[in-house]
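Following: one structure in structure tokens, then a few remarks.
The complex is shown incomplete by one protein chain, all other protein chains being positioned as in the whole.
For reference, chains read A, B, C, D and E in written order, and residue numbers begin at 1 within each chain.
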């Protein structure tokens, strides 16, 4: 069984991505108290590849995942692609479809289930804007990918 | 240009869907002060059709959209489908893929751009769990669809 | 090389599906003069399966394809699915996504290439409306699938 | 309720894209008489981005849409992507899948519903060929996207 | 690094699904010698749900996965869906698209990497026929999904 609201990994990741820097202290303190690993960053691009690379690099540098272990990178990769599905809503493509994104991302790794045997899971949350490569011609977008790790 | 954080329609919709009932007062007070129309509800099903119908019915009953005008229902429909892309991440399908969802949804209608000529937009946010049709075998999921209305 | 406008199989199929009965005489006379096989029909449903079945049945009954030969049914099937992609634009699904269609379809079989060795090809054209299962809440839609046969 | 055949926006857009220049006078005169805005153009490319840009540029230059208003560009953009779904039938991608298109496009903006409160809608129609980047190795393709604007 | 041919989990799963019963002794002996868990079965249906359920049930009954642990069922589920992508090639759908499958499936769980820290992975292989719901109107199809577990 999933834990209640504050013990939820996806909810924490989404709030971390969604909240402004000045609002996030409560969430980060909460994640620290849970001893869950996490990181947060920003990336803007018309190239999907750069989004994936930025998130993977941040997750490795902040020890959210072990970059030497394919097992962990595989779990993270699929979570990133699932999150991008929410952001792109239909075709996982940016520049080819003449659109660009400006995203804040959060990666959280922890134990969201009551049963400790369910082990660790990873959540990737993305929040920002998507639109034409012209400032202002854009609307908001969100995505969340979750995987066992 | 999109307004800053609190004036953002997607962010407000996501928070409304994400927060527990006891936490949502701040958001709903904020939406009231903006004079934006909104509604919130819950739906659980293995049938996509029921999810779409629940959201459409709630939005009509709460005067977020005018159910007599195809123009408005068309805007809402596409926002719902885009939100379901985030929830389903790849195939917009539930029961056929042996999975079920338990979702909280929020629909918000307002003016998220600085330029008032950009007019009204609608946001559909979904948050909850997706998984096997067995209690507990599930993880979180989120989706956001945005459209001009 | 494809033949010019009037010798094109897709264009003829689309016009046949698009034109009202009172307008179609010119197209059908033209197809007769080319000795190309064709059929036209109507189908409305929330179930994709019925659309596929209606087109296949009409094509078999009108000897546009030989229903005993998988080779021919395979060519027709893939052309139908490709045409449905244009109609559904993203998810090849109707009722699960709470939408229904009312379509006119045309199937045309002929030799659209200058080089006679290119042999016979089949075109499936669909034109009609797609929308909510409520009269009037709908817009137009089109699709074309083409295959060698 | 949608108007009858000649009052339909998608049908007019498809005919405009489908007909040869010497055949289109009847359609354009009809669109003028309805006082509907429209434009027509040609584009060939292995890059989807160029197709999108060509249509958007033509629609802005011919005052079919207001390029300063995201609301209008958003409506046009989604109509273009829906039309490209019909053209690409499965993966909205060209060069990566080793294929190229040569398309005629038409954009029409008008009031296709009996009820004047349904307001303006926009239709994007594409017709041409798709195939290998070798002259002659290609077949026809069509797409139609419709949106409220 | 992945192990060489015989130590590969996907290759073993595909061969197990592909080979006739009288040919499979070599593979099963090899899997036993590796002490990898596996199972094999058959399922035919127009309903995707039944395919997913058959594979999950077989994998649980044969102790390839622990049905009590969502972590394991999640790993298996995504591997099944990935395998179905290969089988369905575009739309993960059967009956709605008027097609049915007759499949042999194999699930294999083992350690396919040189580095033992990469731990256990699971492979789901599907092989059989797909086609119209009429005997003989069908062609072969294959799919493979792989996940860390």
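List of remarks:
Quick note on the criterion: a residue touches a chain if its C-beta (ideal position, glycine included) is under 8 Å from a C-beta of that chain, and two chains touch if they have at least 3 such contacts.
The shown structure was predicted, so the numbers you read here are calculated from the model rather than taken from an experiment.
Among A:15, A:34, A:73 or A:98, only A:73 touches the chain that is left out of the view. As for the chain not pictured, it touches chain E at residues 1-2, 5, 8-11, 14-15, 18, 20, 82, 85-87, 89-90, 112, 121, 123, 125, 127, 129, 135-136, 138-146.
Residues of chain D in contact with the chain left out of this view: 90-91, 93, 95-99, 131-132, 136-139. Chain A residues in contact with the hidden partner, per the touch definition given at the top, are 47-49, 52-53, 56, 70, 73-74, 77, 81, 91-93, 96.
In the analysis below, only the chains that are shown with their structure count from here on.
Interface repeat of B-E: among B-C, C-D or A-B, over half of the contact pairs recur, by residue number, only in B-C.
Greatest centre-to-centre distance from chain C is found for A, with centres as Cα means.
One inter-chain figure worth recording: chain C and chain E are separated by 36 Å, centre to centre, where each centre is the mean of the chain's CA atoms.
Here the spacing of chain D and chain E, counted between their Cα centres, is 43 Å. In chain D, the positions touching at least two other chains are 70, 74, 90.
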